[in-house]
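Beneath this line is the structure, given in structure tokens, with notes to follow.
With one protein chain held back, the other chains of the complex are shown just where they sit.
So that you can tell them apart, the chains are marked A, B and C in the order they are listed, and the count of residues begins at 1 in each.
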């Protein structure tokens, strides 16, 4: 069977079969599971590419090793969604030097020794959420912010973007807590907020599970009707579902870029020029537009 | 006279642990209405034989008959159902549980699965009453003195109304009056036609209660004989394969100058409330002298030694001088540096690290000297251990063996070796011969003679009266933390010691 | 804390003196802290207490199971991931396959029992160290949870064959478990917790099996010599722990309205902390459900106080560490 493999590999060099290595930093988050699913779905449409997934389990050193493994296994193209910028810059550069094109997904690496970066802008999304909420509440109201891990760049950007978005409006963040992206923690923190404050007009959670947890807490307290819940990510089975079920008022898509990555990969493998940076647009889902698949920001 | 059919009979018993055969073709039978003593050196296989009968070990060759029926008990429960109850040598009590719970462990009285605690307590009081003690049955066993624990263990076996009752060294921690009560009980059980299997290393007990004796040596059956045909010297010869001239070979002592002087020494218990465990004791030991301390359970003798050794830290208070220089000991480390050594009374719990080798144990208290600059010298350690091993006549396959794999007597020797290695001036010996066979006992006595002749002072605690009387040059008797009597070798008799131990303050604190 | 408070505390500590008394002191310390740092008087409203009870309930159920195992001298590191496996399986059965709760719940409990049974067999019959046996089960069950769920949360958004989603209703059993009774004042999960605690209390304190567990934890060899069916009793402790964890998993799924394969990370340490803060000894042989109840309240209130006062993550962790030590120190049995 190793003969077969070699034949396939030889065929790959002959540009009708390609192996793509995908190094995912962590499959503990649904969003990243979705990213892998999107990649796989897109790749399945093309019989001439095979995609091998590795999961670094949130460990930078493991991810470095994965990149090295892919290089030594001689994949035709590498897609990486890095856990960290700095430590993965060098392995990615080495892959490029070894002649393997690299697509960096979602989080960047430093410098410009990669082929293409595809990602969305968390800060813009946070800003949009803030602006949307200010408009929805008529420029005044008390907001609870349930933050993801502030150690992570998305958490940080979604926070600072939101503050920019509500700057100048009468919106006031009265309670902010770290819910570590986790739904049970979000519910716990919301419980506390509800106990402390008799008026809460809106909840802005850094992800949809957080918003959902907050909703459940408010529902248990009988106050869910008075509160506007906004989340981010808009995965089909999470945020979009919650909006469709009337749980969240709005969710902002944080696109995985899976389909775009495969698209770009095919273009690179076909020898076409691709832009160095592709910024993915986000979509807003509300009760009004969820049936139509949301609307672009 | 015993009836002609044995109540329990074992024949052709073979048993091995891993590659080692520990029982080879052993036979043993016990009749109703007799006390059958099982004797032999440490590691002869007595406990193993008994555990086979009790269903603890079930992979053995040979046959067991109880009441003429072939049986093969596969668990303690099965054995108990066949009428065999065992008082184990290593107490099978759960320290953290109450007396009542311990007595009914394994077979509680229940009502639809729920434990009937009230009934337990009532029956527990009755059972313990038979043994002449009335402890609070709700107290945790760990809070009881070791003697009472042993009585609880005995009561636990008696609860089952068994026809064969095995007692594996039941008196190793009992005081004289408690032993008396146990013997009375044994007579009573005997009269009911039950069979008693009795294991002990104490010769005077064998002399008193044995009807018949079976001797094992190195896992082999040496013989079975009625007790009157086996006087002590002959019994000893059967057990260790040679003769021992005198059981207690105390040489003529030549006491030197005063080595240790203690004044108003007290040890308080942890809460610092209640009576002190040791209450303003004063005594002195000369070099080359063995000072015996007599006393019953709770006399405070062990605590006195532990306190002198620094084991209680600041809970021990008082003045002491060693070689006329003041002694302010805060920890065992200080004590060892000053040339004091303490052989504790429980080699497994406080004496040895069973998971370490003989060498490691023997050098543990003297590591500082053996490892200059902190760096160990394995070869030097081995040599030191070998020298001690020869001096103590230690029997072990290799010095690299784990201490836990040795028999009790040899373990005791390793513990002694540890202290000899420190070159002590003063040896505190707390029950140095507990659970040790006659041969080894004799060797330990000889060693004590050697040490005193070299000018070492010894304080000896022992619960065996003959040993105390024969080995001590002077005897101090303690009762509830206080010294009640001081006796010279000539004055000391069993009666006087016992009387003082029971608290009768004596006038003649002379000598 | 000022001096006038300290004296009665001392009095209580001395008068009770028992493990329970010492555990109560730790709880009191935390409550005093809550009274002192008390944003907008939250301590004197009903909400936080009610909320605490609900949150603590699921922790408490796990801690009850852990108590059983710890009393035998063991430990169960697998509670978090078994919880996830059960939550995922239960959600799958009730939400995706729309099975009746009367069928799904026993099956979910059986999954918990099976995981416990494997851990128990490894620890009791094959005599692996419980730490390592349940560590393996922890990894294994997490993998199973991910495998069963395909790595996704099992929620009311069900994927069709064509990749689109349809939304199903939250099953009635989820709503029932997540509801409140008695004028909205008592969560059903709190009731379930109390029921679990009562049952384990009876088993431990009154049933012969409980007595056997204490004996095994206190001195396993003695228990064996006394005719206690050690292997069986010990295995059963892990099985019952698994069942209790399954109950907690069902409750958690109901509260989240979904089964999350990532749920329960780090729960094993919380459960152990609760048991130990209550005063049960990790060496085995001592402790009880009453103590675990107190420990549940202590940790629950600590969590709640930090959360109500919106203490930032870093401060929260630092304080939790300090308070755990303080709590355990207050209830240390004095030696000399």
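What we mean here is this: a contact is a pair of C-beta atoms (placed from the backbone, for glycine too) under 8 Å apart; a residue touches a chain by one contact, two chains touch by 3 or more.
What you are looking at is a predicted structure, and each value in this text was computed from that prediction instead of being measured.
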Using the touch definition given at the top, which of the shown chains does the missing chain touch? A, B, C
Touching the hidden chain, out of C:56, C:69 or C:122, is C:122
Can you work out which residue in B:26, B:100 or B:336 touches the chain that's missing from view? B:336
Check each of B:114, B:258, B:364 or B:502 against the chain that is not shown and name the one that touches it. B:364
Tell me where the left-out chain touches chain A, residue by residue. 2, 5, 27, 52-55, 57-58, 60-62, 64-66, 68-69, 72-73, 84-87, 110, 149-151, 156
Residues on chain B facing the left-out chain by the touch rule are 17-18, 59, 309, 311, 331-333, 335-337, 342, 344, 349-356, 360, 364-365, 367-368, 371, 374-376, 378, 418
Contact with the hidden chain only, please: which chain C residues? 77, 122, 126-129, 131-133, 135-144, 146-147, 151, 269, 272-273, 276, 281-283, 312-322, 324-325, 328-329, 332, 335
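One rule holds for everything that comes next: only the chains that are shown with their structure count from here on.
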If you average the Cα atoms of chain A and of chain C to get two centres, how far apart are those centres in Å? 33
If you average the CA atoms of chain A and of chain B, how far apart do the two points sit, in angstrom? 71
Find the geometric centre of each of chain B and chain C from their Cα atoms only, then give the gap between the two centres in Å, rounded to an integer. 45
Residues of chain B engaged with two or more neighbouring chains: none
Which chain C residues sit where two or more other chains touch them? none
